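One structure is given here, and the rest of the page talks about it.
What you see is the complex with one protein chain gone and the rest in place.
Now for subunit A:
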Amino acid sequence: MASRGGPQRPNGASQGKICQFKLVLLGESAVGKSSLVLRFVKGQFHEYQESTIGAAFLTQTVCLDDTTVKFEIWDTAGQERYHSLAPMYYRGAQAAIVVYDITNPDTFGRAKTWVKELQRQASPNIVIALAGNKADLASKRMVEFDEAQAYAEENSLLFMETSAKTAMNVNDIFLAIAKKLPKSETSGTPQPRQGVRLNNEQGGQQSEGGCCK
């Protein structure tokens, strides 16, 4: 199994495979990457979600038939100048969700460049999903569904329009990715579970007197 001694499900479903996958979210600033993750991981939505600095890390587990899929999610910052850091986050990722805002055509253009970059530089078998977020704002729509779907088909991407606000298609897109990921015995990120003791030899180097009260 990919993750021996991995987390036991609380309901005791220890039989069946447990796979871990690294998933990265990419896309223009304020398209709703963090909101999608928050909806998926905690079932919450905030009208104003704090902007992401660098990247945030979260995990969520989904059950798929007899397989438990644990997503290790890297939610990245959208501003252009964080672009140069993106490879650090998508390196080794088995899945990516590229997000755009259906009310803003620029963000769709930016999504396309992310897809291109992933196809060129990420792991060759990476599963890429395209998410047209803010689908609840249909009256302000600027990117047509058909246009995005055609683009997705051309590039063999999963595609859904989503709404973190109404939860529309949020779990679905993650599930669709989970289904598409190869779940062989060796898939996923291998996870040796034993930790490392930090103060073994370095104990003496700890400076006394922390800086905080």
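Just so it is clear, a residue touches a chain if its C-beta (ideal position, glycine included) is under 8 Å from a C-beta of that chain, and two chains touch if they have at least 3 such contacts; residues count from 1.
What we mean here is this: contacts and distances are computed from a predicted model.
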{"item": "Candidate names \"Presenilin\", \"Rab-GAP TBC domain-containing protein\", \"Target of rapamycin complex subunit lst8\" or \"Derlin\"; UniProt protein name, chain not shown", "value": "\"Rab-GAP TBC domain-containing protein\""}
{"item": "Omitted-chain contact residue, chosen from A:52, A:103, A:133 or A:162", "value": "A:52"}
{"item": "Absent-chain contact - pick from A:41, A:64, A:137 or A:175", "value": "A:41"}
{"item": "Missing-partner contacts on subunit A, residue numbers", "value": "7, 10, 29-30, 41-42, 46, 48-61, 74, 77-82, 84-85, 88-89, 91-92, 189, 191-192, 195-198, 200-202, 205, 209-213"}
